[in-house]
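Heads up, one of the protein chains got dropped from this complex, but the rest are sitting where they should.
The block that comes next holds chain A.
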Amino acid sequence: MNTPTGQRSSTLRTVDLVRRYGVGETAVTAVAGVSLGFEPAQFTAIMGPSGSGKSTLMNLLAGLDTPTSGSVLVEGQDLARLDDRGLTRLRRERIGFVFQAFNLLPALTAEQNILLPLRLAGQRPDRDRLDEVVRSLRLGDRLGHRPTELSGGQQQRVALARALLTRPAVLLADEPTGALDVTNGRELLERLRTASSELGRTIVMVTHDPVAATYADRVLLMSDGALHGTLEHPTAEQVLAAVARAESRC
């Protein structure tokens, strides 16, 4: 299989991915021909200045946006071939999401929020699995609470529990630490790293925070919709320097 990184079959792969908004002279190219592979148990951070195309890339990876050209493959399945129902099913079963703004349904309790994807799939929740996830995220005593009764860190852990419960192949995280304090942020990043190293999840995280990026196995630097470098197991200083270089190019 001819993947950019070559050796293994990627969980998530993009081929010459292009996303252009508008037509004619006002057209803006948000993602300009990105080919990438994301391997199992690999934790990737994507960094770049505002407007560099990170978020568009994330949306394309999740099938939330449709590429102008090129394709996204999740476990070998081309997203362009899926209809709305198929995409919905894929997101429900193979992709997990964690966002900056937590994104929990305010009307549901923590437990209901965690079980939501299973419910929507019409599956019976596996209590042992739920207990395991809940215990590992230290949410045991908070399950009956509604999001408004939880702290920011707790809310984010509920979101993470929801994402992990279905054993997704890919976990997409968009600025997951953006609304958290340092302690809670560190803890979340640790858990993400564990999820990739111990549970074998493919994790893609968009972040602004160079420290957060150091938890990743590799950092992809984006600007103007294109990739401008990769750092493997970087330190914060390396990330900072690379970001500075990327920004100077803008």
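The rule is short, and it goes like this: contacts are C-beta pairs under 8 Å (C-beta built on N, C-alpha and C of every residue); 3 or more make two chains touch, one makes a residue touch a chain; residues count from 1.
Operating definition for what follows: contacts and distances are computed from a predicted model.
This figure omits one chain of the complex; the name its UniProt record holds, of "Na+/H+ antiporter subunit E", "Amino acid/amide ABC transporter membrane protein 1, HAAT family", "ABC transport system permease protein" or "Radical SAM-linked protein", is "ABC transport system permease protein". From the options A:103, A:136 or A:238, the residue with contact to the chain not on display is A:103. When you scan A:20, A:92, A:145 or A:208 for touch with the missing chain, the hit is A:92.
Although one chain is hidden here, its contacts on chain A can still be listed: residues 55, 59, 62, 64-65, 84-85, 88-89, 91-93, 97, 99, 101, 103-109, 112, 116-117, 119-121, 146, 162, 174, 179.
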